[in-house]
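The following block contains the structure, expressed as structure tokens.
Note that one protein chain of the assembly has been removed; the remaining protein chains are unaltered in position.
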Amino acid sequence: MVTNTHPTLPEFEYIQPKTLAEASEFLAMHATEARPFLGGTDIFVRMRDGFLTPKYLVDVKNLDGTNELRFDPQSGLTVGAAVCMNRVVASPDVQRIYPVLAEACRSVASYQLRTRATVVGNICNASPAGDTIGACLVLDGVLNIYGKGGLRQEALSTFFLGPGKTTLKPGEIVTSINFPLPPQGCAGVYLKLGRNRLSDLSIVGVTVLAAPDSSLPSGYRIRIVLASVAPVPLVAKHAEEYLAARPVSTESLLEAVRLASEACSPIDDIRGSARYRKMMVKNLTAKALNAAWKKLHL
Amino acid sequence: MEKSKIPQNIGPVGESKPRIDAREKVTGAALYADDIQFGHRLLHARIKRSPFPHALIKKVDVSKALALPGVKAVVTGADFPGFIGLYLKDRHIFCRDRVRYVGDPVAGVAADSPEIAEQAIRLIEVEYEPLEAVFDPEFGASPQAPLLHPDLDKYTVASFILPRSGSNVSNHFKLRKGDVTAAWGKCKAVIERKYRIPHIQHVAIEPHVAIAKVDQTGEITLWDSSQSPFAQRDLIAETLGVSQSKMRVIAPVVGGGFGGKAGVSMESLAVAIATKAKGYPVKLLLTREEEFYTAFVRQGLVAYFKMGCDGNGKLLAMENTYYWDGGAYTEYGVNITRAAGYSCTGPYEVPNVHADSYCVYTNHPVGGPMRGFGMPEMHAGLEQCIDELAREIGMDAVEFRRRNCLRAGSSLPTGGTIHPIGLLECLEKSAEAVEWGKKAPPSAPNKRRGKGLALMWKAPAMPGNAGSSAWIELSEDGMLTLGVGAQDIGQGAFTVIAQMAAAAFGVPYESVRLAMPVDTRYSPYEWQTVASRITWSTGNAIVNAAKDARKQVLELVAMAWKEEIQDLDIVNGKVISYKSEREIPVKDIAIKGLPKEGGKGWMGGPIIGRGNFMPSDVTGLDAETGQGEHAVVHYTTGAQAIELEVDLDTGRVEILKGVAAFDVGKAINPDLVRAQMEGGLVQGISSALFEQLKLKNGAVQNPSFVDYRIATATDIPKVFQSILVEVPQDDGPWGARGIGEHSMVATIPAIANAIYDAIGVRFEGPPFTAEKIYLAMLDAGIVKG
Partner (left out) sequence: MSFHEIQLTVNGNLEHVTVPSNMTLMHMLREVMALTGTKNGCSAGECGACTVLLNGEPVNSCMVLAAECDGAVVITVEGLAGDPLQDALIHTGGVQCGFCTPGVLISARALLNRNPNPNDEEIKEALVGNLCRCTGYVRIIDAVKEAARVKTQ
């Protein structure tokens, strides 16, 4: 294997539509040759490496309100597709009400990359390593998707089909993600293990959101999402259900950790072995659960 | 050098002056090679590279590439029959009949744009016949291995490099001293260990770049990011069969070197392509990805150590065998092998030594010089063995080192004795700084804390006659312009050269500037900016040039004032007489001289001082025993100590404190010396914790910053401590010796020893990644799965 990385970006046509309708139509018409992009932080790298060779790059920033970051005490948070991660991190509303989302964004690469990188872009790349996806899942994110038939909504939980694969159809553009108000008194944690202390891709990432919920036998609803250990960002359903079904104790937390680790199917890659990842899922999930539990009772 | 002639009141030497090149660097004005604007005639070059680690080239078809509009030249190995190489001429500019690593250049293109050049490269068709490859240096050195350079015995080679004909061993350095076999019986404890040190990259933030232009008369100009403009002029000209003076190398500001930009590597490709596109400047800029697998890499090393000591902890014998994974071409790497051979014992007095250092051809990326020149790799294992041996006899590791480390007059493995050094002081001070022997509690229950320490030594590894030269020109405004062929690669060479010139001549630091960029047409000769030799060697040359200029000024004034030279001095840019108390600014006589008495003409004239320096007493070593009178010019020695924590949940290492203590002879600029110690320490930490070129069937699997991680601002120690020790070097300017490379030599073993102290586990080699440590803790039962 010889790495044939292009010295510059290979040739393509930059398309800057004026409206969502125009963008969607263009993308639908050139389904195989056109790709939408937001910050470009992922697609440009893959184009230089020769993994992607789009003829058209369609800039879907700045279209019809995609630049909006809005919090409404009734309906929750809307993060427009073009809103960069630094804006999310800096938002007082996000810091106050959705801190785990801010925490996850802050763990991505570097500040200057996050000026361009977006939460919606991170989601649409559908990388199992996507740092912000866990937070978006535990916060019950719902995507607003513009397409031929107008707007549709899709829960993030059903959006991912495989590495790099989503339910998006040609011509569909995610315009924003919506988060309902998080449960009262919830506490979230994102733990990420990289090779460097900061800035690396995750070897393993664990997002936990815990909240009191009197409708459940345990009295708590605890969400767990794992990054980089399955083909898609993995919701540890069995662990979640286990924790919902009985009183939370040291033992039940340990069993949940075991279930989470059992659910994942990591692979060996250049960043870490499957064996190590599996063990790190255990240790980091335990740590994240304990940290969330502690926060919950502060 | 006659030290008495240097003014003893030495400011600005010894003062932490701001860097002479800092202002241009913080304003963005500093011009690096890739910044030079060549206009629209600039052609862009790209290289067709081998996808095979080892193969015969059966056919190269460039016709489609040539036919592509915008392509100006396509070259292949057929165009350039000459051999090139610093110590061993074992490579062609482009491969001719055989490729030897994944990335080996097979053809080159120059085109109107990088895009066209890239497209053309993809249109070149090459037919290969893959051959069995060598990926392990021990196997490579065995008779079973396929020969990678069947013509090894026909290559031109430096006298002190000893290739083994009919093998893949391109240099075998042997050292035999005393009687090792007899000594083992006298030992109270003997340990045997094996270490494997991976290939790493220099990762200067500026990638390699070269722009070459050949005019219609055949004059060649090369602009490049270079540590070695003169060596490049010499070697490239010779290979192309042109005279050295027809080749001009201009080397602007260098964005980091660390050895990677020494000697000749990709620069010859740009020049070769330019010879077929006469009149056009041709730029070759390596992508970061290419940088990782086609620029010089730090050689891999497989090292075997056997060492023993008596009951008092006195080292009695060492038997060390080093197999260097030299890669496809070892034209430069052969001398790393030699350096590791004559320094094989580390900084210890060992009466009985048996060492073999083999440079082995493999089908891996090309090994070359990197900061430390073999010493970080060798010390990585050696300094762990010292700890283990001390432990074996129940002695504290610092006490063990105290008893064995070199001091003035200690005998050297090559014979002879060592000059005065402050190694013991470095050891004591670094141990004190890290509070050796005191165990601090970990910061959290899931952490283990440890301390480690390691010593080091390193000599400039270079031919015995590596020379430096310098000139000094005085201007009307009293400024001194210095010409040197040495390069500032970030280490601060220009600043200390300016400080030394100012002190030696007698002007303030602010009155000195350098004639830059280095240009082989106008700059005086310098062998290479390598080996941590510039402060010492170029320093001596600039002092000699300053003395020469000073002598001219003083002779002129003495004549004019009818005084004796010994009564005159130059202070702060003025000639003063201690006798008559007269004074005259140097600027008043620098160009126009002085009138003779009674209007009878003039005397003096524009003043230019010249100076050179070349070591005169380095002797050869016996080919069978490695013994000789004076193997190297001198050794710089030092110690590093580390305090760290291991996270039991993840295996992650956090460096809490890093201590460095080095004997630099004399710190010409103490802050710059400390900056080298800090930067080297972090580069060492990076190599210990993160770095490895992951090779699979010869191909680098992680050729990008995404997966070749280096230390970031968040990975550095919480606390740094840099300690200067100054035991003067007798032939160094003001006693100075080098420090640039030494600062990362002891870091890997210091960290390894600290990890052992924390968790009781050792590893075959770095990087000590979280995963490696965690899995080892699991095996050791420290953590449960």
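The chains carry the letters A and B, assigned in the order they are written, with residues numbered from 1 in each.
Definition applied: contacts are C-beta pairs under 8 Å (C-beta built on N, C-alpha and C of every residue); 3 or more make two chains touch, one makes a residue touch a chain.
Fair warning: this is a prediction, and the values are worked out from it, not measured in the lab.
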{"item": "Options B:L56, B:M479, B:V706 or B:L778, residue touching the unrepresented chain", "value": "B:V706"}
{"item": "For chain A, residues in touch with the removed chain", "value": "7-14, 16, 39-41, 44-45, 48, 57, 59, 61, 86, 90, 109-113, 115-116, 196, 198-199"}
{"item": "Touching residues (missing chain, whole complex) on chain B", "value": "16, 18-19, 21-32, 34-35, 37, 115, 202-207, 253-258, 285, 287-288, 489-492, 671-672, 674-675, 678-683, 704-706, 710-714, 716, 720"}
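Here, only the chains that are shown with their structure count from here on.
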{"item": "Chain A-chain B separation of Cα centroids, rounded to whole Å", "value": "44"}
{"item": "Chain A-facing residues of chain B, complex", "value": "44, 46, 49-51, 102-103, 114-115, 117-118, 122, 285, 287-290, 293, 649-650, 652, 654, 690, 694, 699-704, 706-707, 709, 711-712, 714-715, 769-771, 774-775, 778, 785"}
{"item": "In the complex, chain A residues that touch chain B", "value": "1-8, 10-11, 45, 193, 195-201, 203, 270-273, 275-276, 279-280, 283-284, 287"}
